[in-house]
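A protein chain is absent from this complex, but the other protein chains hold their places.
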Amino acid sequence: MEQYDVLIIGAGVIGTSIARELSAYDLKTAVIEKEADVCFGISSRNSGVVHSGIHYAPGSLRALHAVRGNELFEELCSQLTVPYERIGKLTVAFEESQFPTLEKLYTQGVENGVPDLQIIDAKRMQELQPGVGGARALYSPSTGIVGPYELTIALAEHAHAHGVDFIFTEEVVSIKNRSDLYEIQTKKGSQISAKIIIDAAGLYSDSIAHLAGIDSPRIYPCRGEYYVLDKRLEDELQLLIYPVPGNHSSGLGIHLTNTVEGNILIGPSNDYIENKEDLSTTVQILARLREEGHELLPSLTSSDFIRSFAGLRPKLTPPEVGGFGDFIIEDHDRFILLIGIESPGLTASPSIAISIREMIANHIPLALKKDWDPSLTREERFLELPEDRQEQLIAEDPDYGSVVCRCEGITKAEVLQAVDRIMGPVTYIGIKLRCRAMMGRCQGGFCAPRIAEILKTERDITIDEQFYKGIESPMFEGLLREESPHE
Amino acid sequence: MNNDSTTKILTCIICPNSCRISLTYDPDTQEITSIHGALCKKGKDWVEQELFKPMRTLCSSIRITGGREPLASIRTTKAVSLSSIKELMELIKASSIKAPVEIGQVVLSEPLGLDCDVIITRGVDRL
Partner (left out) sequence: MNEKINVSILIIGAGPAGTAAALGAKEAGEDSILIIDRDTRAGGILNQCIHDGFGLMRYKRALSGPEYAQLDIDSCHKKNIPILTDTYVHTIIKGDDHFTIKAIATGRLYSIKAKAVILAMGCRERTAGAISLPGSRPAGIYTAGTAQRLLNMQNTLVGRSCVIVGSGDIGLIMARRMTLEGAKVQAVTELQSYPGGLDRNIRQCLDDFDIPLYLETGIVSVHGNDRVCGITIAPLRSDRTLDMKNSQYITCDTILLSVGLIPENELSRSLDIAIDPITQGPIVTGDLMTSCPGVFACGNVLQVHDIVDLVSEEAKRAGRTAVSFVSGAYADTKELFSIYAGEKIRYCVPQVITPSSTTTLSLRVTEPITDATISITNDATLIKKRRYSFTQPSEMIQIEISVPENLVGSLEVNCE
């Protein structure tokens, strides 16, 4: 039985942030994940906003971790070479009746320690975002945007480079507390033991806690649907613009969000659902998002909608109550429960990781590794490099000249690097999240067949072994005409 | 027009003009009494044929061994009866040719005794 000091359940942004934090210490740590890859759940399906901290009640964990997390983001992203921009946000009041809410958010933000908050008038609003509607706004310059999956993947890779094990496609089905050690069993029958368990299982934190006999509150999955827009519209939006939230809203309202890649998102909607696996988009919501999109962005055309997707929030408040519950972060006899880490979970993640490390220090003495290097360097995208650097790289590896993904301009060398960086089974989603091939306006129409060919010829992955998002998810039926293996 | 005649409108598939040809015929004797709407003589001939024995050009792919690409595209040189296509496909699926192949090369000569050849329509170089 493999024995660890710390076993983290869940490879989302929370799990990987903790893994990276712990990788600096002399600990034997592993992350176990039921899916084929990191960030296959909540962490890749959100707005990618690093919040300032104005929305959360003073003294709450959300307020604490959002503000501290926001402060940590710039350094974290520069260490890990993750795209991050502090672009600022306007929370807009459209009518006078909303002004008190704006004031309340301002006061709350100041109390939480959010820097540089200002209430601004319509004139100043126009300077920041020409054409914006509304009478008055709360301007929070510290709000930023980040590539949520780029971050999660970088955290995981960095942790892995510093000794953290990653175990994929293994679902935890049993957790037994043997006085000083937890024994874990997986669905496939693997057994693992660990002194400390971190339950960072997102939507399934409650079920994992129940396995360990811990009386955790239940999670209500709440779905948000989004549209992704063509990069053509990138310049239309200078900063984030949110409406003033309603009193009992469980989300922050449908809005436009810039992404670090230049696509604008429309969404998210806010609907409680039953099934934690149901990532469907719906006719009704998509129609509503389109309508709101056209209203918010008049130059939008039908061909600008390149994809829709849905993400789930792990809510602690039932549908009839709505609103937000606070994060729960508790140490139950070396089983550390993290539950209800919905928005601002991404923002909070670096701060939560520090708190978890401190909680672990109560049980195991922690010693910093001498050789721990906080940075993870990564080559920029080939087509964005200066020409002399391109020339140099192309001379080293001719595959840099072969463009596979025409929409995003991703080369064969970059696709192969992405394939090789995947820690678990190779999947198309894994490739996509690591190099952006298949993520552009044609959505893989042209490059997915090229990638199928590259996997086959360069990495010996046959057509039958090519998967979309996991080993239960075959891309193709098979060969049309039989091929002999030696061709 | 007598009561036993049937009128059908068929869209000609000879060319992209897609003429809507209306024809009247006696279902018992299979005798065509009138044809309207064809822009050319080919269309008239086609509609007569289409009614009782539709003919189609079969296009598919054939396995190429030792080539730069695993498949070459192929087609029949003439239209064959629709009813023979299934059997012809089975024959094509079971065949393979060594690279190189070039456009026009006959890969199956008068298959199944049909009055046509199967030829390569996209060349494949040797690996």
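As written, the chain order gives the labels A and B, with residue 1 at the start of each chain.
Keep in mind that, in the parts below, a contact is a pair of C-beta atoms (placed from the backbone, for glycine too) under 8 Å apart; a residue touches a chain by one contact, two chains touch by 3 or more.
These numbers were taken from a predicted model, which means no experiment stands behind them.
Visitor: So which of B:Ser5, B:Ser60 or B:Ser95 would be touching the chain we can't see?
Guide: Considering the complete complex, B:Ser60 is the one touching the chain left out.
Visitor: Out of A:Thr107, A:Thr301, A:Asn362 or A:Ser375, which residue would touch the omitted chain in the full complex?
Guide: The one listed residue touching the chain not shown is A:Thr301.
Visitor: For a quick check of understanding: of A:Asp373, A:Asp420 or A:Glu453, which residue touches the chain that isn't displayed?
Guide: Checking each option in A:Asp373, A:Asp420 or A:Glu453, the one touching the absent chain turns out to be A:Glu453.
Visitor: In the whole complex, not just what's shown, which of A:Ile264, A:Leu286, A:Ile329 or A:Val419 touches the removed chain?
Guide: Reading the full complex, the residue touching the unseen chain is A:Leu286.
Visitor: Tell me, which residues in chain B touch the chain that this view leaves out?
Guide: Contact residues on chain B toward the absent chain are 10-16, 18, 20, 37, 54, 56-61, 63, 69-71, 73-75, 82, 85, 89, 103, 121-123.
Visitor: Can you list where chain A touches the absent chain?
Guide: Missing-chain contacts on chain A: residues 227-228, 232, 277-283, 286-287, 290, 301-303, 305-309, 383, 387, 390-391, 394-395, 398-403, 406-407, 409, 411-412, 428, 441-446, 448-449, 452-453, 463, 467-470, 472-481, 483.
Just so we're on the same page, only the chains that are shown with their structure count from here on.
Visitor: How many Å are there between the centre of chain A and the centre of chain B, using C-alpha atoms for each centre?
Guide: Between these chains, centre-to-centre, one finds 53 Å.
Visitor: Could you please specify the touching residues of chain B with respect to chain A in the complex?
Guide: Within the complex, chain B contacts chain A at residues 61-63, 65-66, 70-71, 93, 96, 127.
Visitor: Under the definition above, what is the set of chain A residues touching chain B in their complex?
Guide: Where chain A meets chain B, its residues are 480-484, 487.
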